[in-house]
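With one protein chain removed, the remaining protein chains of the complex are shown where they sit.
Up next is chain A:
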Amino acid sequence: MGQPMTVERVTTRAQLGQNLTVATQQSSPYLERAQKWFFSIKFISGALQNCDILFPRVLLYRSTLTRVKMAKKKVDDKNSLNGNNTKNESDLSSNDDEPNFSDPEGYVDNITDEELLADILKQKPKETDGVESVIVVDGVPQVGPDRIEKLKSVINKIFVKFGSIVNEYYPVTENGHTKGYIFLEYSSPVNAAEAVKLTNNFKLDKQHTFQVNLFTDFTKYEAIPEEWDPPKPQPYEGQGDVHHYLLEPDAYDQFAVVLGQGQSVQIWQNTQPDPSLLEERHAWTHAYIKWSPLGTYLATFHKQGIALWVGQKFSQYKRYAHANAQFIDFSPCEKYLVTYSPQGDPQHPQQKGIIIWDIRTGQEKRSFNPEGPSSWPIFRWSHDDKYFGRVGNDVLSIYETPSFGLLEKKSIKISGIRDFSWSPTDNIVAYWVAEDKDVPASVTLLEIPNRNEIRKKNLFNVADCKIHWQKSGDYLCVKVDRYSKVRKEKNETKYSGMYCNFEIFHMREKQIPVDSVESKEPIQAFAWEPVGSKFAVIHGESPNINVSFYEVRVGQAPILLKKFEKRACNHLFWSPGGQFIVLAGLGSNGGGSLEFVDTHEFLVMNTTDHFQMSDVEWDPTGRYVTTSVSYWKTKVDTGYWIWSFQGKILKRVNLEKFAQLLWRPRPATLLSEEKQKEIKKNLKKYYPQFESKDRMRQSKASKELIEKRAALMKEFNEYRSKRIKEYNENKQRRLQLRNNIDTDELDADPQNVEEEIVEFFIKEETTILD
């Protein structure tokens, strides 16, 4: 309080109040502090039981504020006021009008700073020894005093890159020679750590290699005990039953839902009548998720790589470190995992883009660099995980597991190979070769590993081929886009007069006969029935889109079973069990139309829609269908709907930021074919049992709903009765406001009703009389 200050007079309480409000409106750190001060003082003065003493305290507080705000100006003012420019606290007390600020005699300040200003003291800078920012560089050349400056400049050049060096120390011997090690201090420990990381083992020249350590490391390594404690063996922690989900007694399936960019991942069990949430985790993945093909693992994507989760609690199984991996692929038997990181890891540029991992050991089996443009998955697996292959320039490379070497140590040379595909059930590869001058295009079936060509079909005027295996490997369809004219324009081939052939290979028959179906119309989609012998094709041009169903029979050309005309769909989704199919119009052009068809008698079970839907997914058993609108595609009305396979809506879930829904796959059934047939035959016998179970669940759920409603109603009625009572008590007042006319009910005051008859014009008829 040694500084000059001014004090304005506050004489009445009213004025005080006014001033206080003025003060509180100026918000500044000073104010806050002053307020604290004020309150603590108030506390003391309260203890003194003297109200008047408050005034000076408040005044003091106020004066502090004004001093801060207008110190300079006020000094001048004061000069003119009383000509005394060194007015201080002691003066205040001597002035009659000015209140007394000093503590009363005998007052003992028993409040510590910590009590008063704990929060401010917390911000007080702490001492650090600064040792963390010191590095020790060993292996520095030993030089005499004449060359020490030169050494310093060399050292500086190297180490200044990591941050500003605030201190350096070059120890010298008696004769002024440096000792070969130096100390450098950076402004921050981060710089020091960076310097250690990048200059340790730095070769200055042939004789001198730097050994760089943090100064703190010396104490750390000194503290290492002499005797080595062998690490304790960790008890084995199993993952529990990884197939737990298959033991569900009611065979309910699970599905995973991703919201946003993995903000939340939910695992649901599709219990009846309402699905139940099993697990929800936030930030479980950083992009999307993927189930393994048999449903054992859940894969999540992270910056550092891929993690797999298993078991009842979805505990972490293994991590596969591959920075920025964006695509993954499982081998069909879940032995291997392929990860692909298009950008790679900037920290480890030598790491290759594609890595194949052994899932169970977490070991990297082999890595590759992606070559040329290719569609994912680049590596394709045979059904039994024994082989995998990829197509290159004029070569087909087949690799073996578990050696991960090329089959017979060399790739298969096939000039002009464009694409290939494994049979889903046998070790057979189908590939196609494009036309080249005199050589026609062809589709070839190759047995692996003996490389026997078991069938080859030549094709002409081929623009493109698509290979579609039927899921049970019985048939192969190659969709061949053909042209009638071709022009070359600036290295671009332009085809015209396009038409399409379906080449059907009967895999299970001798010599593999091939049938051909021709279509003059453009093909929108093709899909095999997963089991059975039918396939469906969407063909035609908008708005004349048709859907045709064909059946393939032994020793016969495929026959057209049914043609649906003028349909609004662009995708086909067969039930995994066959027979049922959903015709869907996906995306913004599709309009979200949905048609549920039973292909047994070609009965359209339901025609409906889910506007703007982006995905359709069958559950693995073919009992349910989900349609979803993903926020990856559109921003409004995202969510998923669950339907029965007949197309009956079961549940609509509208979720903001809904991104992805994936059913958990199931492995193939363990029942023999005979057993399955038997079950199908006796379905009627099992039916009532499940029917009654379902009914029980339904009635239980509706009972719960009714109980909930009854409780809500009871609560509401209790609240209402109170309000109605008040309302009735006010009746007299309401009547007064409306001239004593009761308007509570429409017909409450029949005396006051005035009947008015209004005639309406209904219709006019003109009759002409002769």
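In this section, a contact is a pair of C-beta atoms (placed from the backbone, for glycine too) under 8 Å apart; a residue touches a chain by one contact, two chains touch by 3 or more; residues count from 1.
Basically, contacts and distances are computed from a predicted model.
Colleague: Between "Eukaryotic translation initiation factor 3 subunit I", "Rab proteins geranylgeranyltransferase component A", "Actin-related protein 5 isoform X1" or "Target of rapamycin complex subunit lst8", which matches the UniProt record of the unshown chain?
Modeller: Missing chain, per its UniProt entry: "Eukaryotic translation initiation factor 3 subunit I".
Colleague: In the whole complex, not just what's shown, which of A:376, A:602 or A:719 touches the removed chain?
Modeller: Missing-chain contact among the listed residues: A:719.
Colleague: Taking the entire complex into account, which one of A:604, A:696 or A:710 touches the absent chain?
Modeller: Looking across A:604, A:696 or A:710, the contact with the absent chain belongs to A:710.
Colleague: Touching the absent chain: which residues on chain A qualify?
Modeller: The missing chain touches chain A at positions 611-612, 636-637, 654, 702, 706, 709-710, 712-713, 716, 719, 723-724, 726-727, 730, 733-734, 737-738, 743-744, 746, 758, 760-761.
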